[in-house]
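Each remark here refers to the structure printed beneath this line.
Note that one protein chain of the assembly has been removed; the remaining protein chains are unaltered in position.
Lettered A, B and C in written order, each chain numbered from 1.
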Amino acid sequence: MSRVVVDVVLKPEISDPQGQAVLGALGRLGHRGVTSVRQGKHFVLEVDGDPDEAELREIAETLLANPVIEDVELHLSTD
Amino acid sequence: MSRVVVDVVLKPEISDPQGQAVLGALGRLGHRGVTSVRQGKHFVLEVDGDPDEAELREIAETLLANPVIEDVELHLSTD
Amino acid sequence: MTATHRVDDGPADHAARVLPQLDTVDRAAARPDDEQPFAELGLKDDEYARIREILGRRPTTAELAMYSVMWSEHCSYKSSKVHLRRFGDLPPSDALLVGIGENAGVVDVGDGYAVTFKVESHNHPSYVEPYQGAATGVGGIVRDILTMGARPIAVMDSLRFGRADAPDTARVLPGVVAGVGGYGNCLGLPNIGGELLFDDCYAGNPLVNALCVGVMRHEDVRLAKAEGVGNKVVLFGARTGGDGIGGVSVLASETFDAEGPAKRPAVQVGDPFTEKLLIEACLEIVAADLVTGIQDLGGAGLSCATSELASAGTGGMHVDLDAVPLRDSTLTPAEILMSESQERMCAIVEPDKVDAFLAVCRRWDVLAAVIGEVTDGDRLTVDWHGERIVDVPPRTVAHEGPVYERPMSRPADLDALQADDPSRLPAPAGPDELRAAWLAVVSSPDGADKSWVTEQYDRYVRGNTVLAQPEDAGVVRIDEDSHRGIALALDGNARFARLDPYTGAQLNLSEAYRNVAVSGAVPLAVTNCLNFGSPEEPEVMWQFAEAVRGLADGCRELGLPVTGGNVSLYNQTGDVPINPPPVIGVLGVHADVRRRVPTGWRADGESVLLLGETRGELGGSAWAAVVHGHLGGRPPVLDLGAERALGELMVTLAADGLVSSAHDLADGGLAQALTESALRYGVGATLALPGDPFTALFSESVARAVVTTADAAAVRAAAERVGVPVTELGTTGGPALALGDLELSLEELRAAWSATLPALFGSPAVAVGTVPAGTVPTS
Partner (left out) sequence: MRIGVITFPGSLDDVDAARAVRLAGGEPVALWHGDHDLEDVDAVVLPGGFSYGDYLRAGAIAARAPLMREVVDRARQGLPVLGICNGFQVLCEAGLLPGALTRNSHLHFRNRDQGLLVERADTAWTSSYTTGQTIVVPVKNGEGRYVAAPADLDRIEGEGRVVVRYVGGNPNGSSRDIAGVTSADGRIVGLMPHPEHAVEDLTGPSTDGLGFFTSVLTALVAA
């Protein structure tokens, strides 16, 4: 069995009000060292047998992310 | 400047309807190899100067995550 | 999961720890002296002794878990039962099709339609995890309504928080509101009203009460009963996980001290999408007549559902726990029985209908499993891995729990409190002071515009919402051809109840009745949620008993049945009990919703009339609380006769189309009501106040409403016929509320009234963290 982690992040040119709000909350709490926050999604998939990387990349890029506004990063690890 | 990645995931015993829904969709789309999907949040923070790991951990655990139902993973990288 | 192997029994000897063993009925009989952690589970010595007596042996671990949860205050009503009987003793009502004791009462609203409604608390979970606590509160009450066979058609929420500017309120309130909205919106249920109030006494104990109303045809009413030997028990909906069984983990920890048991989450996590599918599947199942009995799984999960179904039926029941679909394979049998995983239901199905039942579930992607059957005999038995772990008489679990007559005493401070009359407070004199008091009241968190909250709720879905917040009552059309509809209001003034719980409960009934009546509906039935402190405090118990007595007497006088309700005890911050709001819901019926009366003024040049009589009544008023931080004296004098007369008048006025608006007077008196009616559509008025302006503006005397009309003479004549006093206040129109030398522009009123909540909670930064990772409520 293997584990695949997919991180989905907004493309840099798309604004991120959730990250903005977190940054605002940090400022009010006195954590001034943080200068930027972006929020994305984190998926952990478990795959039976040998993972087919091409298939997983397709899943990540077409279903887990919306390519109009999001980029993906794929991390594979087999136990 | 350094980059801190915080992944917020639901505690294993907490049900994850989103992950379930994604798993269902994968099955209907014919991707039967995937046996489990859990969905979490992915934060990318940029920090001025040297990151204070204890402070970042506190931020992650109290603001970015809800400790009642979520766990956090912290990844630091300094450029 | 840290624990990979788990035991679920409780002997203290070392051997048992090393070799964990299932605690079966046989083992319990063979080892009578094993120590059991009943105290940790909240059972008293005599309660435990009683269980042993019922069973003629010690309970198994699973049985102990079942009894402990079912005999808890929450499930057994052991402190409140003796008092709640007063509701059952009310004279029978023709409108009542199903009374107290079922999941929710059912009322005949005419044309073959039946309506069921109920309000329930989810206070403590909402403090621990505001979003999920509130969300699952909505989910739970919706399933109660669904259980009756009804389609849920609307929800309401009654909320209390600590001081609005307290830091913890900024944590709890946004999460609760997002949770109520997140769940209800996703179910497609319009939110048609509720309450939002603040007081220090709720700082560590917010109140989250949710109401759901459903509608069905008379023939579709279903009851929670397991009848018919051989009928199948079907569990359907979500898988069972470790939700809400924190307390029961004690059973595991007893013997698992090496590394400690996996901590089971006490919070329940909601999945409104699954519940939406459950609703559609259930309604299809009921429509196709595929069930003989149905029950939701709420508090105490399967223990409650199976024992209640069996207890209400004629025979026994057998359940095979191995058949329960699990989300977490490490759950012990006791935990499976206790789990409060959400979005589950239990049905009793005739064997030849099981296939059809399962087919409906498949179509809606709802998981379903046959987990047992109705048996002859009178035992509830449960097996696990082929061994018998439960063998009990179900009535003793579900309906014959302990009943207490707890000691009661009138609060020692009550005389002093009642003697501390607000007449000693400096009253505003002259236009400047009156203006300041007016603005203070309408801009206080209790009096201010609630849109910041209610905009987070869908009011339009289903397309039948005729009136919703900020109207006095929510009004929903139930038949598009005949225009029949219902009205609902929820009210729970806690200050009045603190000053005098007997009268306070009645005043809340009186207010909810009035809110429904001013919309033009005929009040028909009552539900309630009684939020109080610890019943072990004699002074709290007295408050509770007085409130129940008051509500029962009030209902008797108004001729309304109590169809059900909920009791929430142990609401306190530290040792200090909350000011107890008996939250009262009144249901009314509109023969034609097109005749409903809204609260806002729309047209210029109409007469503004005050109906009812104003006395100098400021005890427990919003003015005293807001301007002076004062709570003392006596609440307003109750006058249900006047309330009923006003109600009758409003029904006539609405039916004859004689009034264009009506707004009841309650918290904040006339000042509050005028502000809301004028700001609704931005229409002012030129008015003259009768008598002393301070009393006229801020008194909270009952049975009053402001109406606007194009035909003042006709309203006057109709009012005279039923003995309702009428005072002409003036005429609508203009950009201000102009009362002689006291003039407030709508602009300044709006600024004061609408800024409060956004300023406190409106920043997106406040919203951070209110919505957990697994549940993004959207669309």
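One rule holds in what follows: a contact is a pair of C-beta atoms (placed from the backbone, for glycine too) under 8 Å apart; a residue touches a chain by one contact, two chains touch by 3 or more.
Just so it is clear, the model here is predicted, and its values are computed rather than measured.
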### Query
Which displayed chains does the hidden chain touch?
A, B, C
### Task
Quick one: say which of C:Val107, C:Ala178, C:Leu434 or C:Ala505 touches the chain that got left out.
C:Ala178
### Message
In the whole complex, not just what's shown, which of C:Ala29, C:Val461, C:Ala736 or C:Ala755 touches the removed chain?
### Response
C:Val461
### Summary
chain B positions in touch with the non-displayed chain are 17-18, 20-22, 24-25, 28-29, 39
### Residue ranges of chain A at the interface with the undisplayed chain
11, 13-15, 17-18, 21, 63-64, 66, 68-69
### Query
Mind pulling the chain C residues that touch the left-out chain?
178, 181-182, 185-188, 271-274, 276-277, 364-365, 451, 454-466, 477, 480, 593-594, 762, 764, 767-768, 771, 776-779
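Keep this in mind: only the chains that are shown with their structure count from here on.
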### Message
Measuring centre to centre with CA averages, how many angstrom lie between chain B and chain C?
### Response
35
### Query
In whole angstrom, how far does the Cα centroid of chain A sit from the Cα centroid of chain B?
9
### Between chain C and chain A, distance of the C-alpha-averaged centres to the nearest whole Å
39
### Task
Mark out which residues of chain A touch at least two other chains, giving numbers and ranges.
22, 25
### For chain C, residues contacting two or more additional chains
768-769
### Query
Taking the complex as given, what residues does chain A use to touch chain B?
1, 7-9, 19, 22, 25-26, 29, 31, 33-49, 51-52, 55, 59, 63-64
### Summary
In the complex, the residues of chain B that touch chain C are 8-19, 21, 24, 39-41, 63-66, 68-70
### Task
Enumerate the contact residues on chain C facing chain B in the complex.
1, 128-129, 132, 238-239, 241-243, 262, 264-265, 267, 269, 271, 273-274, 327-328, 341, 365, 768-769, 772-776
